[in-house]
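Excluded from the complex is one protein chain; the other protein chains are retained at their positions.
Let's turn to chain A:
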Amino acid sequence: MSAMFEGNALSAMQTSHCHTPLNNYSPQELALEIKAFISGVDQTQGRKLSVRDHARCAVRLLRTVPACRGAVLEHLRGVYDEYVAAFLQDLEAEGENGGNSTSGGGSTSVSNLEDVIKEIHAVLSEFIKLSPKAWAPLVSTWAVDLLGQLSSKHAGRRAAPHSSSLNELLQLWMSCAATRSLMECYSQCLAAMLAWCPDACVDALLDTSVQHSPHFDWVVAHIGSAFPGTIISRVLACGLKDFYAHGYSSAEKINQQQPIDKSSRVPKIGSVVGILGHLASRHSDSIKKELLRMFQDSLSPPPQNVPPHSSGAGGWENSPHLRRATVPFLLQLAALSPTLLGAVSAELVEFLRPPVLIQLQAQFQAFPREELENMLSLAVHLISQSPSGGARVLKFLADTATPSSVIISGPTPSPHDSIREACDRLLQMLLLHLHKLVHNRPEGDEPFPQSSAAQAMLQVIPFLEELQENIGDLCAETLRLERKRHLWLHQLLCLLSVYGGPSVATEALCQLFTQARNPEELALASQLYTPLSTSLSGLLPSTIARCVAQIHTQTLDNKQLAQLLNNLGTAVQSQEEDRKNGGAATGSSAQSSMAAQVRVAISNHLQDFCPLLLHGDTVVSKAAVRLLSCSQLPRACSPAHLLLICRAAVSHFFVCLRQQGESLRVGEEEVGYSMRLLSRLAAYSPLTLKAVLQQLVEGALHRGNRDLFGGLQENPGDDTTQSSNLVPDLGVSLLDINCKFGTSVNFSGNVWSVFHAGVIGKGLKPPYTPSQPDPDRVNQNMQTLFAVMVQCCSSGGGSPSGNARNGSAGGTTNGRFPASEPLISDELPPINAEAAKVIAVTLVENICPDVANGELSWPPEEHAKTTVERDIHIRRCFEGNPVLFHLLRVVAAGRPALCYCSVILRGLLSTLLAHWEASREPSVLDSPWHLQTSCLLVSCMGEGQLLPPVLSNIHEVFPHISPFEVRLLLLGVWEYMRGNSPMPQKFTFCADQGLFFRDFSRDGDVARYIAPIHSVLHKNIDRLGHLCWRFQI
């Protein structure tokens, strides 16, 4: 009879319909079978049944006598238990024998029982399959109970891993045929029961789980991963109930007189966390959903007419106490499991809309005070530990805690006042907590090498870690300066900076510098810097370096760039003003300390800023020049950098002038900054002075800049190239020009364009009209240029910018060269001789390309024939560049520099002589340019003390005499010059005036050269009588 139960024949038979041999037992046989089962003795043969046969007998009864099923299942418990015991014994023996599989009887008993267990399993699963409604509840309860019993009974065995290691447990038990079979049965039941009553099934599971708490977790975990949706919600609900029962709130329970059995049970939350943690690896989404749903359900009003199982979570929603306990429970859960915290933290905030908050608040009002405090600190702890969503949490907290106002009316209605206060408090506690965390961290450089890794783990504050990435947004938020909010955020920034170390602090400051839009906002940067400066050294230099890097990588648009430069400028300037105030404002010492540091830091990067001077966007270039103008040149700066800066500054100056001309209002300030920068540069060192002056002169004489100063343009056809020369960095790319040239052949300047009246297709060539520059503009430009040059030349210091502005403002429009009078006035500081020499030399280099006969001493007048070509060139230069006279005057003012210009003077004079000699006009007024030039030349030479005063006064009579007489007089000048060579060594320094003077008395008799003057005077005494006194020796 038993043979037909052997092996797989059984299961094959069971699947077929079973009218066949199974029920062939007569009642008598069955009675015997029952007796055998009860007594354990074979009734026919009278011998004792083996465990295996006994189990088979039980299975037969299960199939035939329904009334026996309770007893049979109970008996089978023993079989399973025996199997597990044998199994574990084998394992232990194996472990002892070191893998030698010499386990004798144990293994046979295991294998013996294994097929019985297979049979049992087959029968049970067949039953469940055939009539799930009847068997599933029965078997599931039995299986779960047995599982619990087995796992807790054998938990102490050596082979069994500790209950905390869920995965090992799972592995062990799933490798055991008995428990695996039970598990499969249970899964089958659950799968069958899910359709109509999952609750009962899971409840049994969880009740067992409570009973055998830590040892049983593997079952729940396994089932949970098979039926995540059901199990997760149930486990949570169960945990909640337990949590409520176990005393999160003692006071409340005492009020309700609830029977508490604290004695026996360990709080189950640990198990819940373990199970969920196990499930989280694969079902984190469902867990997250479930947790959030739980939270929402706990707050939403209790369902009125909903059947209790509709939500599937066991109806905890219906109990107000449980609902109230939900939030603390969730907090506790999150505190225990970082995984769960991570799952929820990011999205929980999304749910905290005002209505939810109001409900939350209503719910919390019922809590006792200390409970609330606990929760608050727990929440703070959680926020600080949450690995993601920190930014959103922060935003939420700040938004909610910000006092509502009429002005800031967002899309969401302002929350309740008490909610706001609570949030405020939470935020403050959070900040305090973070503060503690941040500042209590052991210093990284402390000599504890052995604990470095562990401590590093401890030191990590996930909240701050995450926020580090959002520091830009944080800065932007802070800069909005919204009431309290920016205080919080500022504090947070501070903490972040301390936490993240130099890199974060640098980033924060850099962001602040970039994003601040006005001085108040900028003040935040210094407020941030002040506390940080104590702990972090070298912060500002690295910040500036970072800003510079930002500039280099061109991540900023023009507006931001300008803002950054302006902010830096403001920062530097504030210090300058403080210094000017004589340190009276000690209150702002913090700010000034930062300003000083910024200044130093910036001065190390000036060369990086100077390319920005020529930035195409005026806003940027203006900001750059402002920054440079108020920043200090470093003490030790490489000449290359200096020259770079100088070149940029001078180029920028001319660009400024041009821009100023285009729209007066805009450029004015920029020109001021530019002047200031140039004068600073010039004052820095002789090298820079030389470079600046040289480039200024060259720039002023440059073809492209000529029109700025009233010069004539030589080649009307070269507009485009000129302008591109003129503004080297105006955004016109060389590539573009080349492309243009390559694709459409530019015939301008070509023979074709000369002979024709235009290019075919482009219409008639516009007639060239030499643009007559606006005299006012020219005037102003000229003034500005000279103001700069004078400032540069006069190294005396003072307040150059102010005077320069005064000078240029005072400049009026009388005549063509009105600027000369106010510029070379006694009020101005004396022109530095050295500077003047630089100008002089530069002038010579630029005007006079031919260096033959370039010596200072003058040859006889006849020898001028040899240099006619050069002289004509020089004259043309002067014709084309009115600015030259003014430059000459500057040179003249810086005695004895004019000596070095003697070639120019000579050339000019010789052409004048030639002109006046050839002139057949009745009056000198008929050749105005020459007249003017003669006057200026002579007066200039007088100013430079190349001529004695008597001789230099002759220009006063020029307008009144004939051309020939002018020639005579000029010839006298030449003669004098030939006689008394313009040598610098003839000048002596007069210390009290700070100027060089020439003592003409040492130069022999002047009277010899006066004679032609006197004869001219005599001849025209009627007209020149009033001037005679000017020529007395």
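By definition in this document, a residue touches a chain if its C-beta (ideal position, glycine included) is under 8 Å from a C-beta of that chain, and two chains touch if they have at least 3 such contacts; residues count from 1.
By definition in this document, contacts and distances are computed from a predicted model.
Visitor: With one chain of the assembly withheld, which option in "LLGL scribble cell polarity complex component 1", "Clathrin heavy chain 1-like", "Coatomer subunit gamma" or "Integrator complex subunit 15 isoform X1" matches that chain's UniProt protein name?
Guide: UniProt lists the chain that is not shown as "Integrator complex subunit 15 isoform X1".
Visitor: So one chain is hidden, and I want to know which residue out of A:131, A:377 or A:537 touches that hidden chain in the complete assembly.
Guide: Per the contact definition at the top, the residue touching the missing chain is A:131.
Visitor: In the complete assembly, which of A:65, A:687 or A:983 touches the absent chain?
Guide: Residue touching the chain left out of view: A:65.
Visitor: Which chain A residues would touch the chain omitted from the figure, given the whole complex?
Guide: So the residues of chain A touching the missing chain come out as 17-19, 22-23, 27-28, 30-31, 34-35, 37-38, 62-71, 73-75, 126-127, 130-131, 133-135.
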